[in-house]
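Here the complex is missing a single protein chain, while all its other protein chains stay put.
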Amino acid sequence: MLQSWVIVLASFFYLGILFAIAWYADRRADAGRSLIANPVVYALSLGVYCTTWTFYGSVGRAAASGIGFLPIYLGPTLLFALAGFILHKMIRVAKTNRITSIADFVASRYGKSQLLGGLVTVIAVVGVIPYIALQLKAVSNSFAILASYPDIVMPATAGAVPLFQDSALYVAMILAVFTILFGTRHLDATERHEGMVAAIAVESVVKLVAFLAVGVFVVWGMHDGISDIFSRAAVVPEVARRLTTADSPAAYGTWGTLVFLSLFASLLLPRQFQIAVVENVDESHLSRAVWMFPLYLFLINLFVLPVALAGMLHFPGSAVDADTFVLTLPMAYQQEALALFVYIGGLSAATGMVIVETIALSTMVCNDLVMPLLLRLPMLGLATRADLSGLLLEIRRWAIAIILGLGYLYFRVAGEAYALVSIGLISFAAVAQFAPVVIGGLFWKGGTRDGALAGLAAGFVLWTYTLLLPSFAKSGWLPDGFIAHGLFGIELLRPQHLFGLVGLDEITHCLVWSLLVNLGAYIGVSLQRAPNLREARQATLFVGGAEAAGIPAWRGGAGVTDLLPLAGRFLGSERAQEAFVRHARQRGLKGIEELPADTRLVNFAETLLAGAIGSASARVMVASVVTEEPLGIDEVMNILDEASQVRAYTRELEQKSLELTRATTELREANARLQQLDRMKDDFISTVTHELRTPLTSIRAFSEMLQEDPQIDLDQRVRFLGIIVSEAVRLSRLINQILDLAKLESGRAEWTVAAVDVAEVIREAAESLTVLFAEKRVTLELDACPAGFTVLADRDRLMQVLVNLLSNALKFVPADGGHVKVGAGALCVPGNPLRGQATVNEVRVSVTDNGPGIRAEDQEVIFDKFHQGAGTADVLTDKPQGTGLGLPISRQIIEYFNGRLWVESTPGAGARFVFTLPRQAGDNVAVLPGNTVPGGSWEHKKQTGGAP
Amino acid sequence: MIRSRLTAQRLAFLFLLGCFFFNYPLLSVFNRGGDYFGLPPLYAWLMGSWLALIALMAWVVEGKGD
Partner (left out) sequence: MSHRILIVDDEPNIVISLEYLMNKEGFQVAVATDGETALQLASAFVPDLILLDVMMPKKSGFEVCQALRADPALVGVKIIMLTAKGRESEIAKGLALGADVYITKPFSTKDLVLQIKSLLA
């Protein structure tokens, strides 16, 4: 007979053993010989994932949906396949930043935000409470069922029992006391609980063995092996349906959803984070857990379906709750010991979960919710109180009690409306809300505090509306009208068919909406602004990157005298003292008096405190004693400066190298220009040399011939001497012109500028050449050269231009019949200021000949010195008498006086050289606007002569 | 050790393999009556591929000497 007292005694005996294990492990840890520094212990402690949900609920789920219980265990398997990318990184980050909980992790990642830590805590507490209720329900039910042995009686519904006869209440109270004893005996700077981890590992073994024992009994005790069960099930239609699963898109969708939901839950549930990340003593343990934890899950699920099928075959109808098959099947076969063992296994699963979960939650509540609030209330005087370590423990104990109280409350309120697994899934969906900010925070540097707050809040609100509130309504604690008809009767707001989304089960429906909105808000709000300095620093610490080390967390320093008492207040002065001494030794100093008041010490103190009160609170507390107020605007600016200096350093280097490249390019271009100039000068000198050598050649040849041969007859002699003289003249003219051009080009020419009457100059130039024209019998006509047009110019230079143009013309016209005409006039074109046209008022002079003309492509070339390029081009050169410098010199002169010189010509029909000069205002000849001057019509070719 | 990037990538490959094993459409292939060695096909497939995956994960992190 299993009396109630036997069960109670067995329960306490079991809890006592656990406590002893924990106590022993703690002592071993204090002695430096850790029990849990072992990868197998780490892998087993991860088995805390398997709660009574697994132990009892999976069979219930399998009875209801066949293989549908399995996704919850496939997800964690997949998570551990990603261990190298996610878990490994999280453990490393958590260690370097002394992360104490998932709330701390999120708060720290987004700039050590207390608000964010608080929000995560609230979501975690609210989200996990149904899960705790599930454990209470399972333990109290199993107790009640076992107590009525050998009869199999389903316990009364939760709310129906008077409060003080409700075994769940006592279970909750006992678990609260047990957890408090376990988890809050002292405050540890690292927030590690070695004893607890050891006890959890043992519990994992107990529940696995218990479940396997049931499985073996059912499969080989009650039946002839697994195939026997399946073949029996196949013939009972009701049972056979559980051998397959619904073959519809929605069913596969739900399946996939559950796989990924459990993947996240096995990472983000506070207890999973606690065991997998916070309690991890050595990251190398992870590699063993990668396969051992999934293997544990595999083993504990091995017999779930056979047991469920056996239960359905043995208890047809619905008299016995499928959630209890694990217990009731051994009872039905009068296996007292096995039944008691199963009960202990279930108790083991429940206590493991409750202990770790509530310790994790209480740490979060204390560090991220209560302490920040208390520290802000000046009337409590906490900021100046000497020792707060007692208070911290006190807060945690109360938090544990309250969380279990809330769990019990939820059990009373909603516990009967759902099966065990469904309750658990509500919690899973809640913690899945952490996925975007946690995973995003590990891999994306752009996330900001505001984005994280927005995403979490939005996801939480939707989770509450689509999942939590309906669970209350189904239990009758809220009017259920809003489920059927939507909030305020708005159809679109039906919580389980939001915006008309139908065809999904409630969990998938909730996840689709909440994660969509969560992710959207997280990314969308984050992208509103760039991360600020503190967020950026934490982002680099979490996401990774070498520059993180260069960004200082603190600019100011604080001495041991400030920091030690501060740490002492939260850790207890003895522990604080020990930690500081350790730190001093690590830095190679003899004692804590030698510790300098530097940034490193402040960082050490902050990390130390973070282990006790969370990173966000630690930052605030340290800020209160650091000499330079780090939150002052100047200080923030300084921090920004330093940070930007560090970041700017590489940018500066890049900038420098860019500038160097640019400078190199400029130098190269300058060099190329110089080389080109050099080449041009070289060509010029070569051409000058050529031009000088040509007359010299004739002079030398004829001189030598005359010298060598005295017999040359007189006529020849005269002719040769004439050539020598003319070549000598040509040579001296050439030298003069070269010097002249050099003067003009270098700007060293002397100018005598005065008002000059153009007609007068034309006449003089014509007169000076009269003899030459007459010799060649060429007519020179001065056509319409009215006196009175004056320009500002150097008279002699202007003369030089005209003589040059006239002698050129003379050179090319045929003797006898050659005709050269000079014309002059003024052009007045009123400008249109609106079109940016200036008024044109200029004097034009033209020299027209009836020579062979100049081809269009040569009309510019002839103005080049020595007709550059004439070596290959067929140019009408000014040989024999020309120097090739007359036209370039003329153009230089005209352009000096802001005029233009160009040529107009049709080959075969003569050429007309034209130059213009600005007309001096106030000369005494009136020209009507728009009128052309006498001397022919002008084509107004503004740019022909090139820019002055 | 997972510290090795190669190991992490091999594991990530197993993650993808697992996603494929444990989801539609492969599931629908086994979601039918009949039996494999006395086991329902779906149950046999899931438990078998799961165990194989675990074995592969163990082989990747423990074996191979890297």
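Labels A and B are assigned to the chains in the order they are written; within every chain, residues are numbered from 1.
FYI, a residue touches a chain if its C-beta (ideal position, glycine included) is under 8 Å from a C-beta of that chain, and two chains touch if they have at least 3 such contacts.
Predicted model only: the values in this text are computed from it and were never measured.
Asks: Looking at the whole complex, which visible chains does the left-out chain touch?
Replies: Visible chains that the missing one touches: A.
Asks: Specify the residue from the set A:Ile699, A:Leu780, A:Leu827 or A:Ile854 that touches the hidden chain.
Replies: A:Ile699
Asks: Would you indicate which residue among A:Ser686, A:Ser732 or A:Thr779 is in contact with the undisplayed chain?
Replies: Considering the complete complex, A:Ser686 is the one touching the chain left out.
Asks: In the whole complex, what residues of subunit A lie against the chain that is missing from view?
Replies: 686, 689-702, 704-705, 708-709, 716, 723, 726-727, 870-872, 874-875, 877, 879-880
What we mean here is this: only the chains that are shown with their structure count from here on.
Asks: Take the average of all CA coordinates in subunit A, do the same for subunit B, and state the distance between these two points in whole angstrom.
Replies: Once rounded, the distance between the two centres reads 35 Å.
Asks: Per the contact definition, I'd like the list of subunit A residues that touch subunit B in the complex.
Replies: The touching residues are 66-67, 70-71, 74, 77-78, 80-85, 88, 225-227, 230-231, 234, 240, 243-245, 247, 249, 252, 255-256, 259, 284, 286-288, 290-292, 294-295, 298, 302, 305.
Asks: Taking the complex as given, what residues does subunit B use to touch subunit A?
Replies: 1-3, 5, 7-9, 11-12, 14-15, 18-19, 22-24, 27-28, 31-33, 35, 37-40, 42-43, 46-47, 50-51, 53-55, 57-58, 61-62
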